[in-house]
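The other protein chains are all here in position, but one chain of the complex has been omitted.
Here is subunit A:
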């Protein structure tokens, strides 16, 4: 489904990705992990065509994505920072994104109820709190029924109830047989929901496999410590 081949990217002098090879052809939840600045978001944005790699190729469902834009109809993406045009109301923004997608049958009503957003529908986006904006962001992401879902730090700013609802939502989508890519720094969240881990270190894929495999590789019984041991090894 996703085939990333030898992606290189540098920003100025800073080499972020140095030959990423990643093939994801199964369904399920993939957690993209790595220390700050390891290139998680850059990788995700390369798949979305927002960052243009210096070298390498990306294929989705067998088609090269370079210079294309139609393929984004089949991706639901949750950006890291939720910031919207301040003069629009929540409802207008939702309608607008629906209008921009060719896949019109969106499931926004259920999600609005799920995140209790009804009281905010007619409020301007500039007056919403960070957490509420993130909920709007989640509605915009999950209201379409695409085979590939990419979530960049989905838990930022959410209260505990919204957090639980998000996990339910992710599991529902997984049950529908979708592929979901998630980046997060909250290890308990990652451990709870993800099927496979993709660990990026120094611009390369350091590890790809399940959590038990990671634990046995690092000789740690605890997931958080397993991750930490990779990091301390790399820092040393």
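Simple rule for what comes next: a contact is a pair of C-beta atoms (placed from the backbone, for glycine too) under 8 Å apart; a residue touches a chain by one contact, two chains touch by 3 or more; residues count from 1.
Convention: contacts and distances are computed from a predicted model.
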item	value
Chain left out of the displayed complex - its UniProt protein name, from "OsmC family protein", "Catechol 2,3-dioxygenase", "Outer membrane protein beta-barrel domain-containing protein" or "ABC transporter permease subunit"	"ABC transporter permease subunit"
Of A:64, A:96, A:164 or A:186, the one touching the omitted chain in the full complex	A:96
Subunit A residues touching the omitted chain (full complex)	9, 11, 45, 48-52, 69-73, 75, 77, 79, 81-88, 96-97, 99-102, 140
